[in-house]
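Removed from the display is one protein chain of the complex; every other protein chain stays in position.
Presenting chain A:
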(Lines give C-alpha, C1' and ligand atoms only; values in the text may rest on other atoms or scores of the structure.)
Protein backbone atom coordinates (compact mmCIF):
# COMPACT_ATOMS: atom_id res chain seq x y z
CA UNK A 1 0.00 0.00 0.00
CA UNK A 2 1.24 3.47 -0.72
CA UNK A 3 0.33 6.92 0.51
CA UNK A 4 -0.51 7.87 -3.05
CA UNK A 5 -2.89 4.91 -3.29
CA UNK A 6 -4.73 6.04 -0.16
CA UNK A 7 -4.83 9.60 -1.41
CA UNK A 8 -6.70 8.48 -4.52
CA UNK A 9 -9.16 6.58 -2.35
CA UNK A 10 -9.61 9.40 0.17
CA UNK A 11 -10.16 12.14 -2.38
CA UNK A 12 -12.75 10.07 -4.18
CA UNK A 13 -14.82 9.50 -1.03
CA UNK A 14 -14.54 13.18 -0.21
CA UNK A 15 -15.80 14.26 -3.64
CA UNK A 16 -18.70 11.80 -3.37
CA UNK A 17 -19.81 13.28 -0.02
CA UNK A 18 -19.39 16.80 -1.29
CA UNK A 19 -21.64 16.22 -4.29
CA UNK A 20 -24.14 13.86 -2.66
CA UNK A 21 -25.31 16.53 -0.20
CA UNK A 22 -26.66 18.98 -2.83
CA UNK A 23 -27.91 16.09 -4.95
CA UNK A 24 -29.82 14.82 -1.91
CA UNK A 25 -31.41 18.23 -1.44
CA UNK A 26 -32.42 18.29 -5.09
CA UNK A 27 -33.84 14.76 -4.93
CA UNK A 28 -35.86 15.54 -1.80
CA UNK A 29 -37.55 18.34 -3.74
CA UNK A 30 -38.16 16.12 -6.74
CA UNK A 31 -39.89 13.38 -4.73
CA UNK A 32 -41.97 15.92 -2.82
CA UNK A 33 -43.17 17.25 -6.18
CA UNK A 34 -41.75 20.72 -5.49
CA UNK A 35 -40.50 22.97 -8.24
CA UNK A 36 -36.83 22.51 -8.98
CA UNK A 37 -34.07 23.47 -11.35
CA UNK A 38 -35.29 21.16 -14.10
CA UNK A 39 -39.04 21.73 -13.74
CA UNK A 40 -39.31 24.32 -16.53
CA UNK A 41 -38.15 21.72 -19.07
CA UNK A 42 -39.33 18.48 -17.54
CA UNK A 43 -42.63 19.27 -15.83
CA UNK A 44 -44.60 19.44 -19.11
CA UNK A 45 -43.05 16.12 -20.17
CA UNK A 46 -43.85 14.57 -16.80
CA UNK A 47 -47.48 15.67 -17.09
CA UNK A 48 -47.89 14.23 -20.56
CA UNK A 49 -46.36 10.93 -19.44
CA UNK A 50 -49.06 10.66 -16.75
CA UNK A 51 -51.77 11.62 -19.23
CA UNK A 52 -50.70 8.93 -21.70
CA UNK A 53 -50.39 6.27 -19.02
CA UNK A 54 -53.67 7.17 -17.31
CA UNK A 55 -51.96 7.96 -14.00
CA UNK A 56 -53.48 10.43 -11.56
CA UNK A 57 -50.37 11.84 -9.92
CA UNK A 58 -52.26 13.19 -6.94
CA UNK A 59 -53.76 9.83 -6.02
CA UNK A 60 -51.57 7.96 -3.56
CA UNK A 61 -51.41 4.23 -2.98
CA UNK A 62 -51.43 2.05 0.11
CA UNK A 63 -48.50 -0.36 0.43
CA UNK A 64 -50.35 -3.25 -1.21
CA UNK A 65 -51.35 -1.20 -4.22
CA UNK A 66 -47.84 0.27 -4.41
CA UNK A 67 -46.38 -3.25 -4.39
CA UNK A 68 -48.80 -4.48 -7.05
CA UNK A 69 -47.98 -1.53 -9.31
CA UNK A 70 -44.26 -2.21 -8.88
CA UNK A 71 -44.72 -5.92 -9.65
CA UNK A 72 -46.91 -5.22 -12.70
CA UNK A 73 -44.36 -2.75 -14.05
CA UNK A 74 -41.47 -5.16 -13.56
CA UNK A 75 -43.42 -8.05 -15.07
CA UNK A 76 -44.13 -5.94 -18.16
CA UNK A 77 -40.46 -4.94 -18.39
CA UNK A 78 -39.33 -8.54 -17.99
CA UNK A 79 -41.65 -9.75 -20.74
CA UNK A 80 -40.59 -7.04 -23.16
CA UNK A 81 -36.87 -7.59 -22.56
CA UNK A 82 -37.19 -11.38 -22.90
CA UNK A 83 -39.05 -10.88 -26.17
CA UNK A 84 -36.45 -8.46 -27.55
CA UNK A 85 -33.61 -10.85 -26.72
CA UNK A 86 -35.35 -13.86 -28.25
CA UNK A 87 -36.28 -11.95 -31.42
CA UNK A 88 -32.93 -10.16 -31.73
CA UNK A 89 -32.23 -11.75 -35.12
CA UNK A 90 -35.33 -10.12 -36.65
CA UNK A 91 -34.89 -6.68 -35.09
CA UNK A 92 -33.02 -3.67 -36.54
CA UNK A 93 -29.59 -2.31 -35.51
CA UNK A 94 -27.93 -5.70 -35.66
CA UNK A 95 -24.81 -5.04 -37.75
CA UNK A 96 -23.06 -8.19 -36.54
CA UNK A 97 -26.04 -10.31 -37.56
CA UNK A 98 -26.40 -12.02 -34.18
CA UNK A 99 -29.26 -14.52 -33.97
CA UNK A 100 -31.81 -14.65 -31.13
CA UNK A 101 -30.55 -15.36 -27.60
CA UNK A 102 -31.18 -18.93 -26.34
CA UNK A 103 -34.20 -19.31 -24.03
CA UNK A 104 -32.30 -20.05 -20.80
CA UNK A 105 -29.81 -17.23 -21.41
CA UNK A 106 -32.58 -14.81 -22.41
CA UNK A 107 -34.49 -15.65 -19.20
CA UNK A 108 -31.36 -15.21 -17.10
CA UNK A 109 -30.43 -11.93 -18.78
CA UNK A 110 -33.93 -10.46 -18.68
CA UNK A 111 -34.31 -11.28 -14.97
CA UNK A 112 -30.80 -10.04 -14.37
CA UNK A 113 -31.42 -6.59 -15.81
CA UNK A 114 -34.94 -6.17 -14.42
CA UNK A 115 -33.78 -7.02 -10.88
CA UNK A 116 -30.87 -4.53 -11.11
CA UNK A 117 -28.45 -7.45 -10.85
CA UNK A 118 -26.89 -7.32 -14.28
CA UNK A 119 -25.24 -10.67 -13.90
CA UNK A 120 -23.89 -11.46 -17.34
CA UNK A 121 -23.70 -15.05 -18.48
CA UNK A 122 -22.85 -13.77 -21.97
CA UNK A 123 -20.08 -11.73 -23.54
CA UNK A 124 -21.64 -8.45 -24.70
CA UNK A 125 -19.58 -7.96 -27.84
CA UNK A 126 -20.15 -11.56 -28.98
CA UNK A 127 -23.87 -11.93 -28.16
CA UNK A 128 -25.89 -8.72 -28.12
CA UNK A 129 -26.95 -6.53 -31.05
CA UNK A 130 -26.92 -2.77 -30.68
CA UNK A 131 -30.71 -2.84 -30.50
CA UNK A 132 -30.65 -5.31 -27.60
CA UNK A 133 -27.99 -3.27 -25.81
CA UNK A 134 -29.89 0.01 -26.27
CA UNK A 135 -33.63 -0.66 -26.35
CA UNK A 136 -33.37 -3.76 -24.17
CA UNK A 137 -30.60 -3.61 -21.62
CA UNK A 138 -30.09 0.15 -21.29
CA UNK A 139 -33.82 0.65 -20.69
CA UNK A 140 -33.84 -1.74 -17.76
CA UNK A 141 -30.70 -0.08 -16.42
CA UNK A 142 -32.89 3.00 -16.01
CA UNK A 143 -36.09 1.30 -14.93
CA UNK A 144 -34.66 -1.11 -12.37
CA UNK A 145 -32.76 1.76 -10.76
CA UNK A 146 -35.90 3.91 -10.80
CA UNK A 147 -37.82 1.06 -9.18
CA UNK A 148 -35.24 0.88 -6.39
CA UNK A 149 -35.40 4.63 -5.80
CA UNK A 150 -39.21 4.59 -5.72
CA UNK A 151 -39.26 1.77 -3.17
CA UNK A 152 -36.80 3.58 -0.92
CA UNK A 153 -39.06 6.63 -0.99
CA UNK A 154 -42.03 4.49 0.03
CA UNK A 155 -40.16 3.22 3.10
CA UNK A 156 -38.91 6.69 4.02
CA UNK A 157 -42.49 7.96 3.88
CA UNK A 158 -43.43 5.13 6.22
CA UNK A 159 -41.13 6.72 8.78
CA UNK A 160 -41.90 10.35 8.05
CA UNK A 161 -45.71 10.12 8.03
CA UNK A 162 -48.03 9.76 10.96
CA UNK A 163 -51.31 7.82 10.85
CA UNK A 164 -51.21 7.67 7.08
CA UNK A 165 -52.84 5.03 4.92
CA UNK A 166 -50.65 5.64 1.86
CA UNK A 167 -46.94 5.53 1.07
CA UNK A 168 -46.88 7.44 -2.23
CA UNK A 169 -47.67 6.67 -5.86
CA UNK A 170 -45.34 4.16 -7.52
CA UNK A 171 -45.87 5.51 -11.03
CA UNK A 172 -45.04 9.04 -9.94
CA UNK A 173 -41.96 8.08 -7.91
CA UNK A 174 -40.68 5.91 -10.75
CA UNK A 175 -41.31 8.49 -13.48
CA UNK A 176 -39.66 11.27 -11.48
CA UNK A 177 -36.63 9.06 -10.79
CA UNK A 178 -36.08 8.53 -14.49
CA UNK A 179 -36.86 12.03 -15.75
CA UNK A 180 -35.31 14.28 -13.12
CA UNK A 181 -32.45 12.20 -11.72
CA UNK A 182 -31.22 9.33 -13.86
CA UNK A 183 -31.70 10.71 -17.35
CA UNK A 184 -30.02 14.13 -16.86
CA UNK A 185 -27.08 12.66 -14.92
CA UNK A 186 -26.63 9.84 -17.44
CA UNK A 187 -26.72 12.27 -20.34
CA UNK A 188 -24.08 14.60 -18.93
CA UNK A 189 -21.75 11.83 -17.77
CA UNK A 190 -22.11 9.90 -21.05
CA UNK A 191 -20.88 12.94 -22.98
CA UNK A 192 -18.02 13.35 -20.49
CA UNK A 193 -17.04 9.71 -20.97
CA UNK A 194 -16.97 10.15 -24.75
CA UNK A 195 -14.72 13.19 -24.38
CA UNK A 196 -12.36 10.98 -22.35
CA UNK A 197 -12.29 8.19 -24.91
CA UNK A 198 -15.31 5.91 -24.50
CA UNK A 199 -16.72 5.16 -27.98
CA UNK A 200 -20.29 5.97 -28.98
CA UNK A 201 -21.11 4.84 -32.48
CA UNK A 202 -23.57 2.59 -34.27
CA UNK A 203 -20.73 0.89 -36.08
CA UNK A 204 -20.09 -2.66 -34.86
CA UNK A 205 -16.37 -3.02 -35.35
CA UNK A 206 -13.39 -1.77 -37.26
CA UNK A 207 -10.61 -3.81 -38.85
CA UNK A 208 -7.04 -2.74 -38.23
CA UNK A 209 -3.76 -3.96 -39.68
CA UNK A 210 -1.09 -3.69 -37.00
CA UNK A 211 2.39 -2.28 -37.54
CA UNK A 212 3.54 -5.90 -37.75
CA UNK A 213 0.96 -6.65 -40.44
CA UNK A 214 -1.38 -8.73 -38.25
CA UNK A 215 -5.15 -8.28 -38.45
CA UNK A 216 -7.11 -7.04 -35.45
CA UNK A 217 -10.89 -6.66 -35.32
CA UNK A 218 -11.86 -4.07 -32.73
CA UNK A 219 -15.42 -4.28 -31.41
CA UNK A 220 -17.19 -0.92 -31.06
CA UNK A 221 -20.71 0.29 -30.41
CA UNK A 222 -22.89 2.69 -28.42
CA UNK A 223 -20.75 2.15 -25.34
CA UNK A 224 -20.78 5.46 -23.47
CA UNK A 225 -24.57 5.77 -23.21
CA UNK A 226 -24.79 2.33 -21.64
CA UNK A 227 -21.77 2.69 -19.36
CA UNK A 228 -23.06 5.98 -17.95
CA UNK A 229 -26.35 4.52 -16.75
CA UNK A 230 -24.96 1.13 -15.75
CA UNK A 231 -22.75 2.96 -13.23
CA UNK A 232 -25.30 5.57 -12.10
CA UNK A 233 -28.05 3.02 -11.66
CA UNK A 234 -25.67 0.61 -9.86
CA UNK A 235 -26.56 -1.91 -12.52
CA UNK A 236 -23.11 -2.96 -13.60
CA UNK A 237 -23.90 -4.79 -16.81
CA UNK A 238 -21.05 -4.03 -19.15
CA UNK A 239 -21.18 -3.42 -22.87
CA UNK A 240 -18.16 -5.69 -23.25
CA UNK A 241 -17.38 -9.02 -21.66
CA UNK A 242 -14.64 -7.66 -19.44
CA UNK A 243 -16.81 -4.79 -18.23
CA UNK A 244 -15.03 -1.75 -16.80
CA UNK A 245 -11.64 -3.42 -17.21
CA UNK A 246 -12.12 -3.01 -20.98
CA UNK A 247 -10.15 0.02 -22.16
CA UNK A 248 -13.14 1.26 -24.18
CA UNK A 249 -15.54 1.09 -21.25
CA UNK A 250 -13.02 2.63 -18.90
CA UNK A 251 -10.14 4.22 -20.83
CA UNK A 252 -8.26 6.03 -18.08
CA UNK A 253 -7.93 6.88 -14.40
CA UNK A 254 -10.22 9.85 -15.03
CA UNK A 255 -13.05 7.74 -16.41
CA UNK A 256 -12.39 5.34 -13.56
CA UNK A 257 -12.77 8.18 -11.09
CA UNK A 258 -16.01 9.29 -12.75
CA UNK A 259 -17.36 5.75 -12.78
CA UNK A 260 -16.69 5.08 -9.10
CA UNK A 261 -18.22 8.46 -8.30
CA UNK A 262 -21.25 7.56 -10.44
CA UNK A 263 -21.77 4.31 -8.58
CA UNK A 264 -21.73 5.98 -5.19
CA UNK A 265 -23.27 9.38 -5.60
CA UNK A 266 -26.98 8.57 -5.94
CA UNK A 267 -26.90 5.82 -3.33
CA UNK A 268 -25.28 8.22 -0.85
CA UNK A 269 -27.58 11.08 -1.83
CA UNK A 270 -30.60 8.88 -1.07
CA UNK A 271 -29.40 8.62 2.52
CA UNK A 272 -29.39 12.42 2.72
CA UNK A 273 -32.90 12.50 1.21
CA UNK A 274 -33.93 10.19 4.04
CA UNK A 275 -32.42 12.56 6.60
CA UNK A 276 -34.32 15.50 5.17
CA UNK A 277 -37.65 13.74 4.88
CA UNK A 278 -37.62 12.38 8.44
CA UNK A 279 -36.67 15.88 9.58
CA UNK A 280 -33.42 14.94 11.33
CA UNK A 281 -30.25 15.04 9.27
CA UNK A 282 -28.21 13.53 12.10
CA UNK A 283 -30.00 10.25 11.36
CA UNK A 284 -28.57 10.31 7.85
CA UNK A 285 -25.06 11.02 9.10
CA UNK A 286 -25.27 8.05 11.48
CA UNK A 287 -26.10 5.78 8.55
CA UNK A 288 -23.34 7.34 6.45
CA UNK A 289 -20.90 6.68 9.30
CA UNK A 290 -21.80 2.98 9.42
CA UNK A 291 -21.45 2.70 5.65
CA UNK A 292 -18.15 4.57 5.73
CA UNK A 293 -16.65 2.42 8.49
CA UNK A 294 -17.52 -0.87 6.81
CA UNK A 295 -16.72 0.20 3.26
CA UNK A 296 -13.34 1.73 4.07
CA UNK A 297 -12.43 -1.38 6.08
CA UNK A 298 -13.33 -3.44 3.01
CA UNK A 299 -11.18 -1.28 0.73
CA UNK A 300 -8.27 -1.50 3.17
CA UNK A 301 -8.37 -5.31 3.47
CA UNK A 302 -8.59 -5.83 -0.29
CA UNK A 303 -5.89 -3.27 -0.99
CA UNK A 304 -3.56 -4.80 1.62
CA UNK A 305 -4.18 -8.34 0.35
CA UNK A 306 -3.56 -7.43 -3.28
CA UNK A 307 -0.48 -5.37 -2.44
CA UNK A 308 0.93 -8.28 -0.44
CA UNK A 309 0.80 -10.50 -3.53
CA UNK A 310 1.04 -14.28 -3.28
CA UNK A 311 3.83 -16.77 -2.53
CA UNK A 312 3.49 -18.00 -6.12
CA UNK A 313 4.27 -14.57 -7.58
CA UNK A 314 7.20 -14.25 -5.23
CA UNK A 315 8.60 -17.68 -6.06
CA UNK A 316 8.73 -17.02 -9.80
CA UNK A 317 10.63 -13.80 -9.21
CA UNK A 318 8.04 -11.05 -9.65
CA UNK A 319 8.78 -7.76 -7.96
CA UNK A 320 6.82 -7.97 -4.72
CA UNK A 321 6.34 -4.22 -4.59
CA UNK A 322 4.06 -4.53 -7.62
CA UNK A 323 1.62 -6.84 -5.79
CA UNK A 324 -0.79 -9.13 -7.60
CA UNK A 325 -1.35 -7.78 -11.12
CA UNK A 326 -2.98 -10.91 -12.57
CA UNK A 327 -6.39 -9.78 -13.85
CA UNK A 328 -5.63 -6.09 -13.31
CA UNK A 329 -4.96 -3.24 -15.72
CA UNK A 330 -1.75 -1.21 -15.60
CA UNK A 331 -3.58 2.14 -15.73
CA UNK A 332 -5.55 1.35 -12.56
CA UNK A 333 -2.92 -0.54 -10.57
CA UNK A 334 -3.61 -1.90 -7.10
CA UNK A 335 -5.28 1.02 -5.31
CA UNK A 336 -7.91 1.83 -7.93
CA UNK A 337 -8.63 -1.88 -8.53
CA UNK A 338 -9.14 -2.54 -4.81
CA UNK A 339 -11.28 0.58 -4.44
CA UNK A 340 -13.43 -0.33 -7.41
CA UNK A 341 -13.88 -3.91 -6.14
CA UNK A 342 -15.01 -2.85 -2.66
CA UNK A 343 -17.29 -0.09 -3.93
CA UNK A 344 -18.92 -2.20 -6.62
CA UNK A 345 -19.83 -4.88 -4.08
CA UNK A 346 -20.60 -2.63 -1.13
CA UNK A 347 -23.02 -1.16 -3.60
CA UNK A 348 -25.05 -3.58 -5.64
CA UNK A 349 -23.35 -2.45 -8.82
CA UNK A 350 -21.25 -5.34 -9.96
CA UNK A 351 -19.25 -3.57 -12.62
CA UNK A 352 -15.61 -4.66 -12.34
CA UNK A 353 -12.35 -3.04 -13.46
CA UNK A 354 -10.28 -6.08 -12.47
CA UNK A 355 -11.07 -9.77 -12.39
CA UNK A 356 -12.14 -10.70 -8.87
CA UNK A 357 -11.46 -14.37 -9.62
CA UNK A 358 -7.74 -13.64 -9.82
CA UNK A 359 -7.61 -11.66 -6.58
CA UNK A 360 -5.77 -13.15 -3.63
CA UNK A 361 -8.11 -15.23 -1.42
CA UNK A 362 -8.58 -12.47 1.16
CA UNK A 363 -8.82 -9.81 -1.52
CA UNK A 364 -11.62 -11.86 -3.10
CA UNK A 365 -13.28 -12.62 0.22
CA UNK A 366 -14.03 -8.95 0.82
CA UNK A 367 -16.18 -8.35 -2.28
CA UNK A 368 -18.03 -11.59 -1.63
CA UNK A 369 -18.68 -10.76 2.03
CA UNK A 370 -19.75 -7.20 1.20
CA UNK A 371 -22.39 -8.67 -1.12
CA UNK A 372 -23.48 -11.12 1.56
CA UNK A 373 -23.94 -8.33 4.09
CA UNK A 374 -26.97 -7.44 2.01
CA UNK A 375 -25.78 -4.79 -0.45
CA UNK A 376 -26.23 -1.94 1.99
CA UNK A 377 -22.84 -0.19 1.94
CA UNK A 378 -24.40 2.01 0.58
CA UNK A 379 -26.13 -0.53 -1.62
CA UNK A 380 -27.95 -0.14 -4.89
CA UNK A 381 -29.68 3.14 -5.62
CA UNK A 382 -32.68 2.98 -3.34
CA UNK A 383 -32.34 -0.70 -2.54
CA UNK A 384 -29.35 0.06 -0.35
CA UNK A 385 -31.31 2.51 1.78
CA UNK A 386 -34.23 0.19 2.39
CA UNK A 387 -31.74 -2.60 3.12
CA UNK A 388 -29.87 -0.66 5.77
CA UNK A 389 -33.10 0.67 7.31
CA UNK A 390 -34.25 -2.92 7.77
CA UNK A 391 -30.92 -3.57 9.53
CA UNK A 392 -31.54 -0.48 11.65
CA UNK A 393 -34.93 -1.89 12.68
CA UNK A 394 -33.23 -5.10 13.76
CA UNK A 395 -30.54 -3.12 15.57
CA UNK A 396 -33.05 -1.11 17.66
CA UNK A 397 -34.94 -4.33 18.33
CA UNK A 398 -31.76 -5.92 19.70
CA UNK A 399 -31.12 -2.82 21.79
CA UNK A 400 -34.71 -2.95 23.04
CA UNK A 401 -34.30 -6.55 24.12
CA UNK A 402 -31.21 -5.65 26.12
CA UNK A 403 -32.98 -3.01 28.21
CA UNK A 404 -36.47 -4.46 28.12
CA UNK A 405 -38.26 -1.57 26.38
CA UNK A 406 -40.33 -1.42 23.24
CA UNK A 407 -37.86 -0.25 20.60
CA UNK A 408 -38.44 2.93 18.65
CA UNK A 409 -36.83 4.18 15.47
CA UNK A 410 -37.40 7.72 14.25
CA UNK A 411 -40.39 8.10 16.51
CA UNK A 412 -42.09 4.91 15.38
CA UNK A 413 -42.64 2.03 17.75
CA UNK A 414 -41.07 -1.09 16.31
CA UNK A 415 -43.36 -3.95 17.18
CA UNK A 416 -43.76 -7.63 16.42
CA UNK A 417 -45.05 -7.12 12.88
CA UNK A 418 -42.14 -4.95 11.76
CA UNK A 419 -39.54 -7.22 13.30
CA UNK A 420 -41.12 -10.31 11.77
CA UNK A 421 -41.22 -8.71 8.33
CA UNK A 422 -37.64 -7.47 8.69
CA UNK A 423 -36.43 -10.95 9.61
CA UNK A 424 -38.41 -12.45 6.75
CA UNK A 425 -36.64 -10.11 4.33
CA UNK A 426 -33.21 -10.68 5.86
CA UNK A 427 -33.57 -14.47 5.81
CA UNK A 428 -34.30 -14.61 2.08
CA UNK A 429 -30.64 -13.94 1.30
CA UNK A 430 -28.92 -16.82 3.15
CA UNK A 431 -31.67 -19.22 2.12
CA UNK A 432 -31.09 -18.55 -1.57
CA UNK A 433 -27.30 -18.09 -1.41
CA UNK A 434 -26.44 -21.08 0.75
CA UNK A 435 -29.29 -23.28 -0.49
CA UNK A 436 -28.50 -22.98 -4.18
CA UNK A 437 -24.72 -23.15 -3.60
CA UNK A 438 -25.09 -26.34 -1.55
CA UNK A 439 -27.05 -27.98 -4.35
CA UNK A 440 -24.71 -26.74 -7.09
CA UNK A 441 -21.60 -28.22 -5.49
CA UNK A 442 -23.04 -31.73 -5.27
CA UNK A 443 -24.66 -32.17 -8.67
CA UNK A 444 -22.74 -32.70 -11.92
CA UNK A 445 -24.46 -29.77 -13.69
CA UNK A 446 -23.17 -27.46 -11.00
CA UNK A 447 -19.67 -28.91 -10.75
CA UNK A 448 -19.22 -28.85 -14.53
CA UNK A 449 -19.04 -25.05 -14.54
CA UNK A 450 -16.11 -24.71 -12.16
CA UNK A 451 -12.82 -23.50 -13.68
CA UNK A 452 -10.45 -23.47 -10.72
CA UNK A 453 -10.42 -26.68 -8.68
CA UNK A 454 -9.96 -26.75 -4.89
CA UNK A 455 -11.43 -24.21 -2.48
CA UNK A 456 -11.38 -21.55 -5.21
CA UNK A 457 -13.99 -23.59 -7.07
CA UNK A 458 -16.34 -23.40 -4.08
CA UNK A 459 -15.68 -19.65 -3.97
CA UNK A 460 -16.71 -19.38 -7.63
CA UNK A 461 -20.07 -21.02 -6.94
CA UNK A 462 -20.67 -19.22 -3.65
CA UNK A 463 -19.80 -15.90 -5.25
CA UNK A 464 -22.19 -16.56 -8.13
CA UNK A 465 -25.22 -17.19 -5.90
CA UNK A 466 -24.24 -14.36 -3.54
CA UNK A 467 -23.97 -12.02 -6.50
CA UNK A 468 -27.28 -13.13 -8.00
CA UNK A 469 -29.27 -13.09 -4.75
CA UNK A 470 -27.72 -9.82 -3.64
CA UNK A 471 -28.54 -8.39 -7.09
CA UNK A 472 -24.90 -7.45 -7.53
CA UNK A 473 -23.85 -9.02 -10.80
CA UNK A 474 -20.09 -9.23 -10.44
CA UNK A 475 -18.52 -12.67 -10.64
CA UNK A 476 -15.60 -14.94 -10.05
CA UNK A 477 -15.81 -15.21 -13.78
CA UNK A 478 -13.98 -18.49 -14.09
CA UNK A 479 -17.35 -20.15 -13.58
CA UNK A 480 -18.93 -21.19 -16.88
CA UNK A 481 -22.36 -19.93 -15.98
CA UNK A 482 -23.98 -19.97 -19.42
CA UNK A 483 -25.59 -23.38 -18.93
CA UNK A 484 -29.26 -24.23 -18.42
CA UNK A 485 -28.59 -25.12 -14.74
CA UNK A 486 -26.83 -21.90 -13.82
CA UNK A 487 -28.95 -19.65 -16.02
CA UNK A 488 -32.14 -20.98 -14.46
CA UNK A 489 -31.13 -21.23 -10.80
CA UNK A 490 -29.26 -17.92 -10.82
CA UNK A 491 -32.34 -16.38 -12.44
CA UNK A 492 -34.52 -17.61 -9.57
CA UNK A 493 -31.95 -16.48 -7.01
CA UNK A 494 -32.11 -12.96 -8.51
CA UNK A 495 -35.91 -12.91 -8.43
CA UNK A 496 -35.98 -14.07 -4.80
CA UNK A 497 -33.28 -11.63 -3.75
CA UNK A 498 -35.15 -8.72 -5.30
CA UNK A 499 -38.88 -9.29 -4.97
CA UNK A 500 -39.11 -11.63 -1.97
CA UNK A 501 -37.16 -8.93 -0.13
CA UNK A 502 -39.18 -5.98 -1.41
CA UNK A 503 -42.65 -7.19 -0.48
CA UNK A 504 -42.02 -7.59 3.29
CA UNK A 505 -40.12 -4.30 3.17
CA UNK A 506 -43.16 -2.54 1.71
CA UNK A 507 -45.32 -4.20 4.36
CA UNK A 508 -43.09 -2.54 6.95
CA UNK A 509 -43.49 0.79 5.14
CA UNK A 510 -47.27 0.42 5.24
CA UNK A 511 -47.45 -0.54 8.87
CA UNK A 512 -45.05 2.22 9.95
CA UNK A 513 -46.96 4.86 8.02
CA UNK A 514 -50.11 3.94 9.89
CA UNK A 515 -48.48 4.50 13.30
CA UNK A 516 -48.43 7.72 15.24
CA UNK A 517 -45.10 9.44 15.40
CA UNK A 518 -44.18 9.78 19.06
CA UNK A 519 -41.94 12.50 20.42
CA UNK A 520 -38.57 11.43 21.75
CA UNK A 521 -38.45 11.20 25.55
CA UNK A 522 -35.63 10.77 28.02
CA UNK A 523 -36.11 7.00 27.70
CA UNK A 524 -35.68 7.00 23.93
CA UNK A 525 -32.54 5.35 22.59
CA UNK A 526 -30.91 8.02 20.38
CA UNK A 527 -30.24 6.66 16.91
CA UNK A 528 -27.77 9.29 15.76
CA UNK A 529 -24.90 8.89 18.21
CA UNK A 530 -21.79 6.73 18.31
CA UNK A 531 -23.55 4.06 20.39
CA UNK A 532 -26.09 3.45 17.64
CA UNK A 533 -23.41 3.58 14.95
CA UNK A 534 -21.48 0.90 16.82
CA UNK A 535 -24.60 -1.16 17.41
CA UNK A 536 -25.72 -1.06 13.78
CA UNK A 537 -22.22 -1.88 12.53
CA UNK A 538 -22.09 -4.78 14.98
CA UNK A 539 -25.51 -6.13 14.02
CA UNK A 540 -24.62 -6.04 10.32
CA UNK A 541 -21.31 -7.82 10.87
CA UNK A 542 -22.61 -10.39 13.34
CA UNK A 543 -25.64 -11.23 11.24
CA UNK A 544 -23.49 -11.57 8.11
CA UNK A 545 -20.76 -13.47 9.91
CA UNK A 546 -23.10 -15.97 11.55
CA UNK A 547 -24.80 -16.70 8.26
CA UNK A 548 -21.80 -16.99 5.98
CA UNK A 549 -18.68 -17.67 8.03
CA UNK A 550 -18.92 -21.48 7.75
CA UNK A 551 -19.18 -21.29 3.96
CA UNK A 552 -16.42 -18.66 3.71
CA UNK A 553 -14.18 -20.82 5.91
CA UNK A 554 -14.39 -23.61 3.34
CA UNK A 555 -13.83 -21.25 0.41
CA UNK A 556 -11.56 -18.19 0.55
CA UNK A 557 -10.29 -18.69 4.11
CA UNK A 558 -9.22 -22.29 3.43
CA UNK A 559 -7.66 -21.10 0.19
CA UNK A 560 -5.66 -18.39 1.97
CA UNK A 561 -4.23 -20.96 4.40
CA UNK A 562 -3.42 -23.43 1.63
CA UNK A 563 -1.92 -20.71 -0.52
CA UNK A 564 0.44 -19.68 2.27
CA UNK A 565 1.40 -23.35 2.58
CA UNK A 566 2.34 -23.23 -1.11
CA UNK A 567 -0.38 -25.57 -2.32
CA UNK A 568 -1.85 -25.39 -5.83
CA UNK A 569 -4.77 -27.24 -7.41
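The definition used in the following text is that a residue touches a chain if its C-beta (ideal position, glycine included) is under 8 Å from a C-beta of that chain, and two chains touch if they have at least 3 such contacts; residues count from 1.
As a convention for this text, contacts and distances are computed from a predicted model.
Student: Match the chain absent from this complex view to the correct UniProt protein name in "Potassium-transporting ATPase KdpC subunit", "Transport permease protein", "NADH-quinone oxidoreductase subunit K" or "DNA polymerase III subunit epsilon".
Tutor: In UniProt, the chain excluded from the picture bears the name "Potassium-transporting ATPase KdpC subunit".
Student: Of A:85, A:167, A:186 or A:433, which residue touches the hidden chain?
Tutor: A:186
Student: Pick from A:125, A:280, A:375 or A:408: which residue touches the chain that isn't shown?
Tutor: A:125
Student: Tell me where the left-out chain touches chain A, residue by residue.
Tutor: Missing-chain contacts on chain A: residues 4, 7-8, 11, 49, 52-55, 65, 68-69, 72-73, 75-77, 80, 123, 125-126, 134-136, 138-139, 141-143, 171, 174-175, 178, 183, 186-187, 190-191, 194-203, 205-212, 214, 216-220, 222, 224-226, 228-229, 240-242, 245-248, 251-254, 256-257, 309-310, 312-313, 316-333, 336, 352-355, 357-361, 364, 451-456, 459, 476-478, 559, 562-563, 567-569.
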